[in-house]
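A protein chain is absent from this complex, but the other protein chains hold their places.
Chain IDs A, B and C follow the sequence of writing; residue 1 opens each chain.
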Amino acid sequence: ISTRPLFELSFPGRRAAMLPDCDVPEQELSSLLPEKSLAEKTAPLPELAEGDVVRHFMNLSTMNMCVDTHFYPLGSCTMKYNPKRHERLSRTHGLGDLHPYARPEDSQGMLHLLYELQEMLGEIAGLPAVSLQPAAGAQGELAALHLASAYFKSKGENRTKVVFPSSAHGTNPASAALAGFDCVQLEPSENGLVDPDDLLKHVDEQTAVFMITNPNTLGLFEKDIAKISSILHDVGGLVYIDGANMNAILGITRPGDFGGDMMHYNVHKTFTGPHGAGGPGAGPIAVRDFLADFLPGPVVTKSEEDGADIYRLTTPSRSIGRMRSFFGNVGILLRGYFYLRTLGAQGLRDVSEHAVLNANYLKARLSDVLPVPRGEFCMHEFVASARQLKDAHGITAMDIAKRLLDFGFHAPTVYFPLVVAEAMMIEPTETESKETLDAFVEAIQTIVKEDASFLHEAPHSTIIRRPDEVSAARNPLLNWQACVKD
Amino acid sequence: ISTRPLFELSFPGRRAAMLPDCDVPEQELSSLLPEKSLAEKTAPLPELAEGDVVRHFMNLSTMNMCVDTHFYPLGSCTMKYNPKRHERLSRTHGLGDLHPYARPEDSQGMLHLLYELQEMLGEIAGLPAVSLQPAAGAQGELAALHLASAYFKSKGENRTKVVFPSSAHGTNPASAALAGFDCVQLEPSENGLVDPDDLLKHVDEQTAVFMITNPNTLGLFEKDIAKISSILHDVGGLVYIDGANMNAILGITRPGDFGGDMMHYNVHKTFTGPHGAGGPGAGPIAVRDFLADFLPGPVVTKSEEDGADIYRLTTPSRSIGRMRSFFGNVGILLRGYFYLRTLGAQGLRDVSEHAVLNANYLKARLSDVLPVPRGEFCMHEFVASARQLKDAHGITAMDIAKRLLDFGFHAPTVYFPLVVAEAMMIEPTETESKETLDAFVEAIQTIVKEDASFLHEAPHSTIIRRPDEVSAARNPLLNWQACVKD
Amino acid sequence: MAYLYNTPEQQQQMLDVIGVESIDQLLTQVPKELQLDRPLDLPAPMTELALEQHVGKLAAKNNVDRVCFLGGGAYDHYIPSVIDELASRGEYYTAYTPYQAEASQGTLQAFFEYQSLICALTGFDVSNASLYEGGTAVSEAAFMAMRVTRRHGKVLISEGVHPEYRHVLETYVRNLETEVVTIPTVNGTTDLAKAKELIDDQTACLIFQQPNFFGCVEDGEELCKIAKEHGALSVVSFDPISLGVMKRPADYGADVAVAEGQSLGVPLQYGGPYLGILACRNDYVRKMPGRLISMTTDRNGKQCYVLGLQTREQHIRRDKATSNICTNQGLLALRATFYLSLMGPEGMREAAELCCQKAHYAADQLTKIDGVDLMFETPFFKEFTLRVEGGAEKFLKRAAAAGFDLGPELSQFPQAPTSVQDGVLVAVTESRTKEEIDALVAALA
Partner (left out) sequence: MAYLYNTPEQQQQMLDVIGVESIDQLLTQVPKELQLDRPLDLPAPMTELALEQHVGKLAAKNNVDRVCFLGGGAYDHYIPSVIDELASRGEYYTAYTPYQAEASQGTLQAFFEYQSLICALTGFDVSNASLYEGGTAVSEAAFMAMRVTRRHGKVLISEGVHPEYRHVLETYVRNLETEVVTIPTVNGTTDLAKAKELIDDQTACLIFQQPNFFGCVEDGEELCKIAKEHGALSVVSFDPISLGVMKRPADYGADVAVAEGQSLGVPLQYGGPYLGILACRNDYVRKMPGRLISMTTDRNGKQCYVLGLQTREQHIRRDKATSNICTNQGLLALRATFYLSLMGPEGMREAAELCCQKAHYAADQLTKIDGVDLMFETPFFKEFTLRVEGGAEKFLKRAAAAGFDLGPELSQFPQAPTSVQDGVLVAVTESRTKEEIDALVAALA
């Protein structure tokens, strides 16, 4: 398979896309646009035939592992099956081709759908007020932190701190900093859970928000979450639930019920967005009623007029403002809607139950070679440690990860969270069979018996092997033109 | 990648597709259908999850070479680029979902399009009367032979023989036999062309049709075709042009102009049908005016009524009848239409010119290692011979074909036509670049220097290597159930 | 220059290597006097954008927005989206006949699985890898029966078989000695007494359809028995969806089963490409038309798949081949493979039950309308024939005006019996809803 760079396939004079002849009377371009704004020549894009483009990117595509072809237990990423029906449905005439500035009377179907999605997400969260606008989970966090700030300001309070556990996703502190807050990180605890006593020492009247992922990044449910929430509420702060791990608790427990005041969803994870080689996501947020007026907008509201339901775009009265242009990542929200309408309440609870079952099964079967330091059981994922293997045989988590590729499995997330040595964060999701999990266990059992030096050289069968990341960081080559110059 | 048989993935109780609940009052099935017609249990199809089906067939797909990913110079098959636009266009609402029994007034757009296609095919053939009905080239042949028979019967003649050269496609004799004719095969000639003098000896008043592919399967234009046609016409016979190689002569010369009375097209080859892992095809036939009344039907006719064009399905007056149910392989015909409307007259001629140029370039560059026994130049393809290599080094055409797979090229057609020893029939098509042809030449140059015993073992890098075809013929295992029993 | 690569500069380099001055010089292989001395008279070329606009306009002249109760051999069954996604993969779409097994294991295994699924569905031991469509499949089965029985004189076919399929058979045998004899129907099904009368020891096969063209359920067991008693093969043309609840052809004694496979995930697209299915008892495998895929092992003993029994085919056997077929309906066979894999036994059963229940509901409601009756008092599956007092034309027009398409009318088939020419077919698939059926009835009442 050819992997020649796209630009090297270029040949002067080749063409793929052609445009129709101009059917209106043509004028000199220089009479229409200011001379100084006109380019002397067009940008030096590559010149390719249509067949070039197709063959090149078809071949490149085959150099990927993906959920459609491989088990992909990448922890924290919920790599579940992406229903194919979502693709056809989202292209439906009237949805996929609707302009964002279509007038409300011309988009009642879309608004109806988005309104229903708001309602469903509010119910699943136990937090009734929803804005679908944030483009991704991290933007949902940012929006919620701005919202918290606006809320406190409206009460005349000036709170400057955001607190989070050490196992938090990197987006939590990054979003807090971007929203202008000071970050306070808790120390890791013995059992991997937030220690309410320790938390008590770090919150005060300056604390705006405590951000927590639940189940947390170790795959453990924060059993003291009610107490934790009380601690925050007692000092007047708000609790933010990072919804990255919602796949564990759908219909089982709700952020609003265990004390959360705000949360975001990761629609491309929990609700099969899809992952798209890195995105796009969609990060709707759900908040308590008393925070609703501050939501970013517009949101969809419903009213009855002459017996008919009318849907409108509305900006909440004390909105923090827009987080992005247009309504939101509607294409991804649609997929979330399709998913929720396909599953219903029982189906959604089944998702989490099977996700938890699959994770615990894998955890149990792997426990002798890859023990999990914290937690008797896990929720939808677990963080195993290769520390014993490293100490005894020199086999690292990275070795196992790389070697798994040879066996036709994508690697788990490794070296995160940092609180576990030689961490391997494994999330099988509910859309894998026992047979697949068994095959994965067998592969790991085989691998850990292999020679460490052989494993250091892994992967052995992939198209490339262990790229030099150090030189890429020192001397990044970020475009083809630069590489040619070199 | 897993290649486990589909049935082995089955697990009792798994489900993919689900159907809605019944929304009409339900009755006992046994009250609706005769007891004895009801199955005791449903057919033992495998039970799979949707993700099973997707992952299985996604993985299987990657075990194919195809035009989208590889150079595929399979002679006689015209493996050209299949424009992606055809797929979207053929799904257009109103085309892809039109029922075959939609009333004419509800299908005027479709009939208009098909009428235009008839006209275009008639013009390209130089044979004005067209029926789009045949499902494939071979069915086109069969239809034309029935047509010839009906025509002769209408004149009170009883002609029993069909003549063809030894290089003919296997479909020619097979179709002739199926239509009830006796087959007469000419001996191979020295120069690979039909020898008019030899032909003269084999035709007489019993000869109904002479079938000829032009350019022929050696990629050579039958330069005496005018004379050949006269010979047939002199005895009152008809000339049938097998259109498999139309890609060589589009807009350059026309079957009707060089003496053909009837022909078929292979829309999935010449007009990018696509190939679809073996089909479907579409095999419209074009004939001279005096044969029009015998065409299989229905065909589309146009009339003007109240100033508007009205299109109708019409059965020709002395039609041989239907060749198949419904109108034809419309989905494939649509693609032919899109292709012709994209290219226009000049574009179509360019196709053939570039096909001829590419073939001759490849032929010239390979001539030292793989000489072409017949013809100084070729049309769109050529038949090289590995005989020298076999004699000198023991390297066969099959060895080279198999080894090419290791280099990322699909193999040419080998051992056809039989008139060339160690034949390699190479058709690059016009949709390949000089760079690709050069890379192919380099691969062959490398291969022929390799050790014969190494080549006998080729391919070396494919997922399987030289299957046992003998045992497959002796003891065919044609379904999974049978294999399990064994 | 759509889809071409080589620029004028490259063309010159290539001509230099070939040793000619121009492409025209290469084309002197075609005698000057035979060369076309003008451009082809074709419409001007269009860009992708222009073509999409043009095709959009043509498509808009077809009316497909009515609710579809059309049947007669092609049905608006639901097509799961997975099928489109998988079938459009370039690796299936732009590959060809798997001559090089090493480069085509994906296609080969998928077709092997198609054969296995069709065997599971029909109860037979062998299925080929597809034929053109349902009509020619009937003819191919007749020819196969002639080869098996070595009886070339006579083929019996029920009037209940799709009139176009019967028409195709007539075309196929028109230059042969074979006589096609039609068994009449009575009250919508094959007249068994007549069948017994017409069959003889020169008959190669007895062909019937289940459920038949009028929607009625035949007595398959009895028809197969009649054939067997005379040494003829029984050939049934079945509706694949019906096998979700009905007996499999092999289980009621058929020797050969053929079908139009359009129901199995193939879009309507005005009649084709569809899928011809052919399955039969193992005894006939070497007499079968069409491609067959066989499991075997490679030189390392690895299980793999390969084109099997090619010596039956035209490219080897030429005029002695079992058929003249070269291309098959690969892409459609793949779609059926995906469809059956997704449906499984439960999905097939549910779909069949829904069709059957909804069809009966629709028939019950429609026949409550004054002057509208079932033409036959015979059990039916998903399709039935209505007789409308005063003729169907106005009835159908009223339905169309209200947004519903019924049909086809039997009068459009010259091969249909004259006694039923005023009938109208109505097909009801699982895609139809009670709401739609009620609205249809309301519009016609």
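What we mean here is this: a contact is a pair of C-beta atoms (placed from the backbone, for glycine too) under 8 Å apart; a residue touches a chain by one contact, two chains touch by 3 or more.
Fair warning: this is a prediction, and the values are worked out from it, not measured in the lab.
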What are the shown chains in contact with the chain that isn't displayed? A, B, C
From the listed residues A:Ala286, A:Leu389, A:Leu405 or A:Val419, report the one that touches the chain absent from this view. A:Leu405
Write the list of subunit C residues that the hidden chain touches. 48-49, 52-53, 78, 80-81, 85, 88-90, 430-431, 433
Omitted-chain footprint on subunit B covers residues 11-15, 17-20, 49-52, 54, 58, 84-85, 87-89
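FYI, only the chains that are shown with their structure count from here on.
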For subunit B and subunit C, what's the span in angstrom between their mean Cα positions? 19
Which residues of subunit C are in contact with two or more other chains? 1-5, 10, 46-48, 80, 82, 85, 90
Would you pick out the residues of subunit B that each touch at least 2 other chains? 50, 52, 54, 58, 62, 68-69, 81, 83, 93, 431-433
